[in-house]
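Everything below concerns the one structure shown next.
A single protein chain has been omitted from the complex, and every remaining protein chain is retained in its original position.
Our next item is chain A:
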């Protein structure tokens, strides 16, 4: 009896300790965000102004939305390289639906978002059913989406100027009298919804479970293939949403834009403490990661740091974030 009592007690305390450690990377990322923010505020008088902080938040929107969706995929130990060019394809489809086919916005916008879901669905099918490694499956989709975006748009931007209300989705000001773009509010809402889904729903639980140990998850009677498809399709919706936000901002669907965005989004996820090996990660961390990237871009630009060096700094930050995560994990393993 006493022996079993000891056995049950130990895991509980270990569990608590590991939860605290699990949160540590988030605290580190958040601490990093604060340090960088304070640094730029002191370094340049032009940094900490309402309009500059707003424009910094605005520039986080696209990468942030993509990164939130990808967080789900990466927690399952997958990866999605198709989000950048998939976004261009969805933006072009938004143009086709709304400008060419004159579908009213309340239907056209959800259609464009759903189209992102279809891209994710195909990725999920290729990964779960055809057993193609996620890296290759989504690489193939990345190429196909880039090509299709150019084919469908005839390699020319599609302009939304016939539908002025479309631009308001990103650039309008929901709060009257305050110049605060809607896109930022959308990002905040999306982040909260995604965090609730990841933490409080079956979909979220299975996302972690598949990423921690897909075999054990399958053995416990969960249809892993089905849930993988659902998770990729769900993550695809964020591709669609990002496409609406970027094309509304630019007033046009740019078919060639988007390549390279996937790596920035993945960088945001990684800086935020989500493990590429799966099973671990959070939406809050990803949002912080995306903020760190746009904060660095914006702050270094404000300080007139040559652009070549801006990329060097960003690379160093990614390395530092993952390295501290590794150290923490090695300590946790001891």
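Methods note: contacts are C-beta pairs under 8 Å (C-beta built on N, C-alpha and C of every residue); 3 or more make two chains touch, one makes a residue touch a chain; residues count from 1.
Methods note: contacts and distances are computed from a predicted model.
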One chain is missing here; what is its name in UniProt, given the choices "NADH-quinone oxidoreductase subunit N", "ABC transporter substrate-binding protein", "Cytochrome c-type biogenesis protein" or "Membrane protein"?
"ABC transporter substrate-binding protein"
Which residue from A:201, A:301 or A:326 sits in contact with the chain not drawn here?
A:301
From the list A:107, A:129, A:143 or A:319, pick the residue that touches the absent chain.
A:143
Mind listing the chain A residues that contact the chain we can't see here?
44, 46-47, 49, 51-52, 55, 58-59, 62, 81, 136, 139, 143, 146, 150, 153, 155-157, 159, 161, 171, 179, 181, 246, 249-252, 254-257, 259-260, 297-298, 301-304, 306-308
